[in-house]
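The structure appears below as structure tokens.
What you see is the complex with one protein chain gone and the rest in place.
Chain naming follows the written order as A, B and C, and within any one chain the residues start at number 1.
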Amino acid sequence: MSPSAPYGKEVRIRIGGPAGFGIKAAGQTLARLFARAGYNTFDLTEYPSLIKGGHNTFHLRISEEEIFSHVMATDVLVALDAATVGLHVAELTRGGAIIFDPGDVAATDLDLAGRDDLCLVPIPLTDIVYEVGGIKIMRNVIALGAVLGHMDYPVEGLAESLRSQFAHKPPKIAEQNVAAAIAGWEAAREAPCAFPFHLAPRVDQPSTVVLDGNEALSLGALAAGIGMYAAYPMTPATSVLHVMAKHADSSGVVVKHTEDELAAINMCIGAAFGGTRTMCATSGGGFSLMVEALGFAGVSESAIVVGLLTRPGPATGLPTWTEQSDLRFAIHAAQGEFPRVILAPGDHAEAFELAWKAFNLADQLQTPVIILGDSYLSDNHQTITPPDVGAVTVDRGQLQTTGEVENYERYAVTPSGVSPRVLPGVIGAQQIVNSYEHDAHGWAAEDAETRVVQNTKRLKKERTARDLVPAPRFYGPPDAAVSILLFGTTKMPTLEAMKWLEAEGVSVNMMQLTTVWPFPTQEVNSYMERATRTLLIEGNATGQLEGLIREQCLREIGHRLNRTDGRPFSPEQIYSTVHCILGACVNLTTAGAVPDIEGGR
Amino acid sequence: MSPSAPYGKEVRIRIGGPAGFGIKAAGQTLARLFARAGYNTFDLTEYPSLIKGGHNTFHLRISEEEIFSHVMATDVLVALDAATVGLHVAELTRGGAIIFDPGDVAATDLDLAGRDDLCLVPIPLTDIVYEVGGIKIMRNVIALGAVLGHMDYPVEGLAESLRSQFAHKPPKIAEQNVAAAIAGWEAAREAPCAFPFHLAPRVDQPSTVVLDGNEALSLGALAAGIGMYAAYPMTPATSVLHVMAKHADSSGVVVKHTEDELAAINMCIGAAFGGTRTMCATSGGGFSLMVEALGFAGVSESAIVVGLLTRPGPATGLPTWTEQSDLRFAIHAAQGEFPRVILAPGDHAEAFELAWKAFNLADQLQTPVIILGDSYLSDNHQTITPPDVGAVTVDRGQLQTTGEVENYERYAVTPSGVSPRVLPGVIGAQQIVNSYEHDAHGWAAEDAETRVVQNTKRLKKERTARDLVPAPRFYGPPDAAVSILLFGTTKMPTLEAMKWLEAEGVSVNMMQLTTVWPFPTQEVNSYMERATRTLLIEGNATGQLEGLIREQCLREIGHRLNRTDGRPFSPEQIYSTVHCILGACVNLTTAGAVPDIEGGR
Amino acid sequence: MPEVKEFVSAIKPTWCPGCGNFGMWEALKRALAELGWEKHEFSVVWGIGCHGNGADFLDVQGMHALHGRSLPPAAALRLTRPDLQVVVEMGDGDGYGLGMGHFIHTVRRNSDITVIAHNNQIYGLTVGQASPTTDHLMPTVSTPGGVLEQPVNPIGLALAEGATFVARGFAGDIPHLTELYVRALSHKGFSLVDVFQPCVTWNKHNTFSWFRERVYKLEAEGWDTSDRVKAFELSLSGFHDLTCAADECRAPLGVYFEEQGVPTYEDGVPAAQVPGWSHASEPRDISSILAKMS
Partner (left out) sequence: MPEVKEFVSAIKPTWCPGCGNFGMWEALKRALAELGWEKHEFSVVWGIGCHGNGADFLDVQGMHALHGRSLPPAAALRLTRPDLQVVVEMGDGDGYGLGMGHFIHTVRRNSDITVIAHNNQIYGLTVGQASPTTDHLMPTVSTPGGVLEQPVNPIGLALAEGATFVARGFAGDIPHLTELYVRALSHKGFSLVDVFQPCVTWNKHNTFSWFRERVYKLEAEGWDTSDRVKAFELSLSGFHDLTCAADECRAPLGVYFEEQGVPTYEDGVPAAQVPGWSHASEPRDISSILAKMS
């Protein structure tokens, strides 16, 4: 089976070129354009860890139907440099188009890997820039115009959004950009070959928002009433700091870019002592520096939320790529034993939901809650129905913020393990929130009995947590030929692949662990009990979720799919894997292939 | 069954009183005395985390036969304050003695918990101090004399060691101490009741050394040719720094007390880059700060040794007590996936052995090696046959320290995963030892292929390690009624309990994991395969070793014994547990009881 | 308004008899009483060390933080609770060793907190290793050959980073120390009081008498507290090695430098004007933010 042609319901566009030329920004203009026009979009930006040069790409999926992830296939490739063609030609679907500047590379010099089915759309990007008297960066806008022109899609929407985008600049700028876009649009119309079908703006579609995972997390935290966000930048968590900083003053959040991650989490603990909802987010390296304080939060029973957005390690690793290899680290980080909750959002909607729920859990349990994501969640945009703000609740657990108390005991022993929390500032609330083992008041204690009582009290909260945390989520038919287990962002390409497989009549179901700790032993047990064939998908080499299942459920996994090259799982890969498991490997001829599925055309 | 009387082969002495009165020093004088006299000794010091006051005790076991741990029983209690009597009277064996100063508390006011079998030995410690014109601290020496007097043991040995101990001071001091010791000795002879039997110096006994676990570790590191030790003090690891510092200049070791643990481990990595054998040791809190650099050592393939000597957590926890709750933390610390070796010495002889072996493993594998101990290992002294220095070997693996190379590749891919290591200073050895993912030369790399190749290469070393690491150790008969599994220091009280049980004809065997990572799956499997009843003993609440066994072997543990009050397991506790498992719980009337075993008297 | 004795907790101090921490404990209680601070109007954050054991001895609404990490939680508490004054008690190893980074960055932030350093020039609780302020060439159990480093100069460092109140006290002069505390606690902005706190057990060199021979009061000499550069020069005289005689190694006590009216970090943060918990009484309305994203 060879790569399928673009088909009616979906178009996939890739823009490729060196870093620092506004590829991502341009791509997102396009994404917003189609989102506003009622389409579902999903974009994936891939870039190396440097500021200029290198090879960046922006891949945009536009579809009428619901989509869950990126795909490898590309229908329209915008090559802002010659290298891009060679690197991505294999992904092009039958009849796919390449938009390029003959000034960069002559059509005859394009490396098409022998493909003769492709449509070449030469656009003199640089020349047009000069024609409209613009600057080099405008090549992007021209290319966007060309994409629309080639697709025979009206250019007005683009013109509009450019005008609003440059509203704050002198009108001349906006008009130059619009002129550039239109010029590109018209140039593309002259292309020798036409785009095989037409997209048109859709009407009466429900309104949507386009956001990335970090924005979703930030919105969840904001909705939850976060009062302080403290962080030190680290890819891919960095933009949470930017979003928070942007809304700090208008939303009343103290946002602190700290000297290091040690300060960030210890500041969170101090703010939590004062009763403020607080969060810090980082990646593995910064989380390593937070480990000791994570234990401090555990023993001092401090309500904090920690975002751990992972990337490939060890150490500095591959900063801008993705991996799921910190699962076990998150579960076992810090000396000693204390309760913790670890939530793993599978997509952007869940990122919002689990973020605000994390703050409730932290307050209800008075212990650290970790939100475990990765670069695939942080860096990429989805069109989603606006997060359900109405569903957000604030439950601060047992908390007294003002007034007066008598004979207060911060660490009073209770059946749930959670003690009434009275803030400093309350008259009579003398207490020591302590990093040492301590007695009910908070004073350091070393006698065997107090130690056991307090340690047991704290661990009791892990049992209490089981009734509060989100349960695993189940997708697909109750009985299926293949039953998939996974956590976190792998959910996205898996749901996409399941859609394709379902269309082929291959029955697959999936259990996604939204809470990875405390581990949902019961649910996994009954799911595996019922499964015919199990497939575990996780982005690490050592099988960390697999190990957890073995430990907690004493069960063996049937099949496994792991990935550690820093790239996210693609639905194509998962689709083929399922077929292989079922004994009929579908040999997709190229990475870029997508199946010709029922109703695909 | 009530506490047994002291019996011929063994005497147990406890000295109790406030901190800061030289109790430990005095006790160790006694220990050395009996060690030199050909006895086996084991001492356990217990103290709170403060410098003066509180309640400290020193417990000394003296035996003709081989002993493996402390016991709870006490035959002679030296009470340097009144509180000590009440706190320890229950541990006293039948006919046991209490040496006390009637100046502190009248005999009639002693809280004997209704015991009438005890022998009270009033010694006017303070009065004697004044008689000999000494200072308050000499009460200890007098008490030591009294202990010997009561036991009818010659005082000359003590006099001698006091003279050598104070050799560097004006002779007057030594003579005062000797006079004090003799006075105490004579006072004790007048006690109303006599010690039920006599100890006498033993002749022709093999020579021994008395050392604590940290000294054993340090000696192992020194023998291995350590060139730099960098550390920040943290109980119970602190004294390794002191021992190393003491021998630094004479042994040619660079010893650095660093600004923090981050500096300590990163200095180790820098020194390792230069080819120096290097180590840092700390406890959980400091290890938390070393986590990121542990991953750096992993990805940069640096040969370092890290001592993790645990104490009860979380966070500051109980600084001076013991626990085994950092096992999982040690295995999973740091983002990303890389090979590591974790060795867990079970006693002082193994501490020496595994320490020097750790350096070989680090060099052979070019990856971090962790030595996992705890306070019980660090703080207490054993008489052992001098460590077998002859057995020590130095294997630096593939290392070129001088000369010249061409086209050098630091991270060349090899079947074992280990690459030839050529040091800076060698002509042509250009390389980048890198915290980023990198190519064979060491230059940062982000492409999928290089990533997978290098990540796989590193993880291959974990398989290579399996053939190099020490195998689990097996004690007892091949078939037994109860099969015990454990790691680390729990070995000591378990061997002691096994001795008692064996004497009773109860067959017990034990598998001790000297290497906890890579996990010895095969050995544990075949051991459990053959076991009738399994008992897992570990000093934590969540069953960390148990979880490992479930994960790695998919096997369930039959019985478990956990302890988290900061106190070490006692042989009494393990002895009773085994009896309970066998359906006939031996109800020891007090914590201090020891069984009346065959040949016990 | 609590009296001095009301700040005494139910736990009897466990410091060694004669420890300098007793004097610092007493001076702080007196300063709090003199200022008339109610127990619900301020919080104290301790680091880990002998100094930190003081967390059990003062009856307050406080926090016993990690070793070396007392400043970040303290600064955050101040930043999110404008209704609470915040005092930090840190050790020299704790605050100038492990915690050095936080120290420098908190100073340059001019966080409105008061930092009291228990500077005994030794690691007390871990039984006598060299601290960052141990005198040059002094032998300790971790440095038997003597400390090779220059001692940390906390006052010079603070001055380099624009500190607005920098003082030095002596645990052996409780009335004077109380005065310094009162001034520091009343200062708006970051205030440091580095206190010579003899450790009678482990530091046999910098003893009470050693200090008594060397200390003198800046006030008495009409010291000008407005000259940052002169104050820096004075801080260098804090560098002394073991051998130097009492008359050479003078140890100035008092306020080295003081600057009023410099905006604090808190002043610059709009969200820091109300207690942080007041933002979480109900879900925050994010509709306007969402609107921009569609």
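Keep in mind that, in the parts below, a contact is a pair of C-beta atoms (placed from the backbone, for glycine too) under 8 Å apart; a residue touches a chain by one contact, two chains touch by 3 or more.
Being a predicted model, the structure only gives us computed values, none of them experimental.
Interchain touches from the omitted chain, evaluated on the whole complex, reach A, B, C. The chain omitted from view is touched by exactly one of B:102, B:124, B:270 or B:558, namely B:270. Of the listed positions A:241, A:508 or A:581, the one in contact with the omitted chain in the full complex is A:241. Shown as candidates are A:225, A:285 or A:493; the residue that touches the absent chain is A:285. Between the chain not shown and the residues B:444, B:513, B:545 or B:578, the one that touches is B:444.
Chain A residues in contact with the hidden partner, per the touch definition given at the top, are 20, 49-54, 232-235, 238, 241-242, 245-246, 248-249, 257, 259-260, 285, 315-316. Contact between chain C and the unshown chain involves residues 97-101, 104-105, 108-110, 132, 145, 148-153, 156-157, 159-162, 228-229, 232-233, 235-236, 239, 263, 265, 268-269.
For chain B, the list of residues touching the undisplayed chain reads 35-36, 207-211, 215, 219, 222-228, 230, 247-256, 258-260, 262-264, 266-271, 273-278, 292-293, 296, 300, 356, 359, 386-387, 389, 392-394, 396, 399, 401, 423-436, 442-444.
Convention: only the chains that are shown with their structure count from here on.
As a whole-number value, the distance joining the C-alpha centres of chain A and chain C reads 43 Å.
Remark: chain B and chain C have CA centroids separated by 37 Å (rounded to whole angstrom).
In chain B, 49, 285, 315-316 are the positions where the chain touches two or more neighbouring chains simultaneously.
For chain C, the set of residues that touch two or more other chains comprises 48, 53, 64, 66.
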